[in-house]
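What follows is a structure written as C-alpha cells; I'll ask about it next.
With one protein chain held back, the other chains of the complex are shown just where they sit.
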Amino acid sequence: MSHHIVEATDVRYAYSDGTSALNGVSFRITHGEAVAIVGANGAGKSTLLGHLVGWLSPSSGTIRIGDTILTQQTLAIIRRTVGMVFQEPDDQLFMPTVFEDVAFGPVNMGLPHDQVHARVASALATVGMEHLAHRPPYHLSGGEKRAVAIATVLAMSPDILVMDEPSSGLDPRARRRLIALLMSFEHTRIIATHDLDLALELCPRTIVLHKGQVAADGPTAKLLTDPAVLEPCGLEKPLSLQGCPVCAATGRQS
Amino acid sequence: MHMADALISPLVGGAMWAAAACVTLYSTRKMQRSVDERRVPLMGVLGAFVFAAQMINFTIPGTGSSGHLGGGLLLTILLGPPAAFITIASILTVQALFFADGGLLALGCNIINMGLFPCFVVYPLLYRPLAGKKPTGGRRMLAAIVGAVVGLQLGALGVVTEAMMSGASDLPFSKFLMLMQPIHLAIGLVEGLVTASVVGFLARVRPEVLDQIPSAAEGRRGIQPVVVGMLVAAVVTAGLVSWFASTHPDGLEWAIARSTGHVSLPPPIDPVHNAAKHVQEKTAILPAYDLPMQERPTATELDDKSARNAWGIPSVGTSVAGLAGGAASLVLAMGVAWVFRPRRATDSASQ
Partner (left out) sequence: MANIHVKAAEIGWLERLASRDTPLGRVDPRVKLITTLAFIVTVLSYGKYQIAALLPLAVYPLVLMVMGDVPARFLIRKLLIASPFAIFVGLFNPLLDRQPVLTLGSYPIAGGWVSYAAILLRFVLTVSAALAMMAGTGIYNICRGMERLGVPSVFTVQVLLLYRYLFVLMDEGLRMVRARALRSAGNRGMGLRVYGAMLGSLLLRTLDRAQRVHVAMCCRGFDGHVRTIQSLRLRGGDVVFLVGWLGLFVMLRLVDVAGLLGALLTGAGR
C-alpha cells in the first residue's frame, strides 16, 4: 500500500532568529515500518517531527504523506493520517477528564456520539486504561499519562504514529509496558528518542540525525553498534550492548 | 480586593451579575468574530500563569513587605481587551468556586471591578495612548504604573460603591473610600512596577510576542462595553429596586432609613410614584452617606420599627426568645441534615 508512505525530500528549515535546524533532510519510510530517529540534543529531531504534522513548514523541500504533499491546504487531511504523541503528556491532555480528552479528536471529526463512545472505549482498552476514563488527567502517574496520550491519538485511527521521546520520564516497568504496547501496533511508527535501547528493541530501522542532516540511515542493529557512526554524532552504544562492568569485574576475580 | 457575598444585597449582586453577563457576552462575540484560534489555549494557560505568578513574591524596597502580581493589566497587554476580560472572569470564577475568594453572587461585582476597568477603561484610554506605538522602557513604565493605579482605584471605588448600595457596612462612604484608596494606591504602584518589568523583559527577550497582540483594532472601541455594562447595572438596579420597593417595603426600610435619616416610610399610596421616589433616594444615597452619625435612627425608633415588623429587628423584649429560637432552629437544621446522611455513615466517620 502506497498511501502510508512518509517521504521527505531535501527539507530545510531555519528558525526566525536565523538558526538553521534542518539542512536538507531526505528519507522515505514505507507502510508498516518502525523507524527510530536518533541524534544528540539539537540535532533537529523535534524540528523534523514538527514538520511531519505540519506545525512547522519547510523553508524549502517537501514532505509527502501518501500521495499528498503537505501544504497549508492539505493540513486537515494530513493530520487525520498522522497521529502525534508529544514529549510532554501534560501538553497533550488538556481536557478535564480522560474520557473527554480521548473523545476530543473523534468529536472534532464530526462522528456521531455512539461511534465516539466506541472509539474512546476501544482506544482506552488498547492501552489498558479503561478504568481511568473519568479521572482528571493531572493526577495520573507518568506512565498512565503517556498511555492515555497514546490513546487520544489512537482514537483518531491514524495510519502513521509519530512519537517524541515516548519513554522519557517513565519508570522501568512503565517503560517496559510502553515498549510492549508499541510492539503490538501495526501502524507506521516514527519514534524520536534518546533511548537507544528502546530503538534497538522496537525499530528495525534507524535514521541518525546530526546537525540537521541525515548522518546515517539503515538497520538499527548495524548502525547502533558501529562506533564510526555513533561517535561523530555524539551518541553511544545502547547500554544493553555495552559490556557489563559488574559482571566483568566478577569475571576477572574468579 | 475581592468583594464578598456577605457584604452585598441581592439587588446589587443581581445587577452586577447582569452587567458582567452583558460584558462577557460582548467579549465572547468579539472573540468569535476574530479567527485567531491560537488564543483559546493561550488564554487558559495565561489564566493559570496568573495563579502561578502570585506564588512568587518580591520585596518592596525600603518596606520589608512583599508584593506580587495581580495580573489584570498584564493580561490585557498580552491578549487584548475582550480575551483578557474573559480570562479574568474565568480566574475570578475559579477563585470564587475553589478558594471562596468573593462568592457566587459577588462574582458579578468582582468581574466588573477587576475585569471591566483594566480591560475596557484603563487599557484603551490610558495604557495605549501613554505607551504609544513603539514604547520605550520609560514610557512603558509610566503607562503601566498610571494604568495599574487608576485601574485599582476604579476597582476600589467599585467595591465601596457596591458595599454602600448594599448597606451591610456602617462605614460612611467617604471614610470607606479613605480607607480603601490609599491601600489600593500602594497595590497599584506595585502592580504597575511588576507589569512594566515583566513586559520590559518580554520586549528584550522575545519582542515578537508583544507584536502579535490582536488588540489594536479592538482596543479603540473599548469604551462601548463599559457604557453598556454601566447602563445595564443602572437599569437593573433601578428596576429591581423599584419592584422590590413597591412590593416589599420592609426589606428596604433599614437601608432607606440609613440614607435619609427617616425610619418610617410613608404608606405606599401610588406605587409608581413610590417606586420613582425610591430610585431617586437610591441615586441620592452617596452624598447622604457623608452625613454624620446623628442622622442614624435612635433606639426608640428602632423599637417602634420592630414592633411593627413581625420578623424584622427583634425588639428588646423578645430578643432572648429570638436567640433561643435561633439556636433551637439551628439544632433542628442539624437534625434534618443528620436524617439525610448517607447510609455508609461509618465510612465517612472514619475519614
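So that you can tell them apart, the chains are marked A and B in the order they are listed, and the count of residues begins at 1 in each.
What we mean here is this: contacts are C-beta pairs under 8 Å (C-beta built on N, C-alpha and C of every residue); 3 or more make two chains touch, one makes a residue touch a chain.
Quick caveat, the model's predicted, so the values are computed rather than measured.
Listed residues A:10, A:91 or A:171: the one in touch with the omitted chain is A:91. Among the residues B:4, B:149 or B:165, only B:4 touches the chain that is left out of the figure.
On the side of chain B, the interface with the absent chain consists of residues 1-10, 13-14, 24-25, 28, 31-32, 35, 37-38, 40-49, 51-59, 61, 64, 66, 69, 86-87, 89-91, 93-94, 96-105, 163, 167-172, 176, 193-194, 197-198, 200-202, 205-206, 209, 251, 253-254, 293, 296-299, 302, 310-314, 316-330, 332-334, 336-338, 340-342, 347-348, 351, using the contact rule stated above.
With the whole complex as reference, residues 50, 53, 55, 76, 79-80, 82-84, 86, 88, 90-92, 94-97, 100, 103-105, 107-109, 113, 116, 134-139, 152-153, 156 of chain A touch the missing chain.
To be clear about the criterion, only the chains that are shown with their structure count from here on.
For the pair chain A and chain B, the distance between C-alpha centroids works out to 49 Å.
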